[in-house]
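The other protein chains are all here in position, but one chain of the complex has been omitted.
Presenting chain A:
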Amino acid sequence: KTHGHTRSPSPITPLRFTATGDFRSLLRSTGDVHPFRCHGGEPEQGVVGGAPDRHRRPPLRRSRGRKHPPLLDSRFDSDKCDALKRLLALIAQGFDVSNFFPQVVKNVASQSLEVKKLVYLYLLHYAEKRPNEALLSINCFQKDLGDPNPLVRAWALRAMAGIRLHVIAPLVLVAVGKCARDPSVYVRKCAANALPKLHDLRLEEITPAIEEVVGTLLNDNSPGVVGAAAAAFASVCPNNLALVGRNYKKLCETLPDVEEWGQILLIEILLRYVIARNGLVKESIMSSYSPENYNSGNDDTYTNFDLKAKANDLVTRIPGSEVADMVSKCYLEGPDKYFLPSSYADNGSLQFDSSQFTSAKSDDDVKMLLQCTSPLLWSHNSAVVLAAAGVHWIMAPRENIRRIVKPLLFVLRSSNASKYVVLCNIQVFAKVMPSLFAPHFEDFFISSSDTYQIKALKLEILSSIATDSSISAIFQEFQDYVRDPDRTFAADTVAAIGLCARQLPNLASTCLEGLLALTTPKSLNRESGYGEGEAIVLIQAMISIKAIIKLDPPSHEKVIIHLVRRLESIKVPAARSLVIWMVGEYNSIGHIIPKMLPTTLKYLAWCFSSEALETKLQILNATVKVIQFYNLQITCTFTRIYTNFL
């Protein structure tokens, strides 16, 4: 059925031109338009990757041997469909076939729904480019709006609103208003969907009328319409919370019956309304923001999680009231406004006083919101689950937040993509309130089918929720991960071990033992160096060791001695530098290290010239620290040696 032209090898294989039949005849109908001018030449540059040979010219098949009437002007709907389908094929490939606009638009009046649908698809694609011709179709749409078939009415409205021309905005507004009172739910739903299109034209004079229709539709009796109206509200007038206030109770009651997509947006709208009206809940985590085990000591640890950890520190360092203030502002003004600092202050109508808190136990609005979102935690749509969980996270009293945990964890068993997003959210929740997820640590055990991002997130969550009772099981797991063939992941695990040790200090020595074992892999021949993967693990192990030692250097004296003794066998420059740094930093700890210093520094001086740059720098750094701490007698020896080499 397909034409035999070769497919380009690029990943963007254009659509094969599959519709059979005569392409010429379609072109012929255009009369004045030369077929080769309209698509024979170069296709639009840069539409797909820019390479012209990627858009093969659609093959022009010879006529089947008899004279065809131009397909678009044919008396038969099937011919018209054929022609339109071919045009769509060309659009799909990125060709510009807007030249056929006049011929196509004529067919809007067709009685066949399929022809209509195809015409709409074409028309909406090009309406902005050919406004004048698009206007020709308006009369037809208006006629269709009175059609007894609701499908025809709905489509006419959708197409009309989709044209997006300022001139016809008033006409569309009238049509929307009429359709908003249509007996058919489907038509009313489409009316709701048309509102954002109309609003996009940014015509100030019709804005109040649009908002009024939003209000009407939010009050609709059919849940299907309410869902679409919520979407319209979110994009047309997210701050006109009075519209929500009028129907708040009804909206809450309808919420479980609204379609899943509408639920996602409606949940957020209701939440914003409640915060705007009543403020945050004083029993919630937002009002008393104090992370459970807030760790301030991780400023200069450069683990693999560095970036994320920093971002999190930013959040945790903000005092409670400011967070509450930010959260409520974000919800009051809508996310878009909140992210633009300029519009921050000029919000006169909705001034929020951050000292204003309400109670989840006495406030009916809050109670109702929590109640109507609870069953949605069972939704099969993960976006709904997450939205509902968000409401509880912000508004529920601390002791009741627990109910979001299991549904969130269950979402992890769905697709990989939603797993990733949900894990990102859990990560934030777990940082603030580790106890929430601590009993469920097994759910974050890593499976070999997880993607790298998911593995990294799980590791980070595991290390932030580890407790004294779960840590042994978690360490058992970590031991397996360290043996994973993916060495980057193994290195991440090593970083996570370090994090755990810092959070649970009584585990530090166990962790150190495990980490030290990693720095002496028995699997390698003495002669051969480390593979690249092993080097990453080794360096990360050293970083973690260093970070743990730093917490309480005197008690880890033996570890430092051990490492210094093995300095000769540690070849990877970054790892070597870390040990040398420790030599300098802890030169005065205990009795043994000071005695080792002369030999160590001599050894370092001897191999100085053959070291990598970063190691050289650390040798100098360590030497200076030692010189500063001890007095001249050693100094003389070393100045001699170093002057020899420098």
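Just so it is clear, contacts are C-beta pairs under 8 Å (C-beta built on N, C-alpha and C of every residue); 3 or more make two chains touch, one makes a residue touch a chain; residues count from 1.
By our rule, contacts and distances are computed from a predicted model.
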Hidden subunit of the complex - UniProt protein name among "Mediator of RNA polymerase II transcription subunit 8", "Calcineurin B homologous protein 3", "GDP-D-glucose phosphorylase 1" or "MHD domain-containing protein": "MHD domain-containing protein"
Residue among A:S362, A:S449, A:N506 or A:S610 that touches the chain left out of view: A:S449
Candidate in contact with the missing chain, chosen from A:V213, A:A228 or A:C252: A:A228
Omitted-chain contact residue, chosen from A:P196, A:G245 or A:P553: A:P196
Contact footprint on chain A, counting only the chain that is left out: 1-2, 10-16, 18, 46-50, 77-78, 81-82, 85, 88-89, 91-94, 112-114, 117-118, 120-121, 124-125, 128, 149-151, 154, 158, 162, 164, 184-186, 189-190, 193-194, 196-197, 200, 222-224, 228, 231, 256-257, 259-261, 264, 268, 335-336, 339, 375, 378-383, 385-387, 406-407, 409-410, 413, 415-418, 420-422, 442, 445, 447-449, 451-453, 476-477, 480, 483-485, 487, 490, 521-525, 527-528, 531, 534
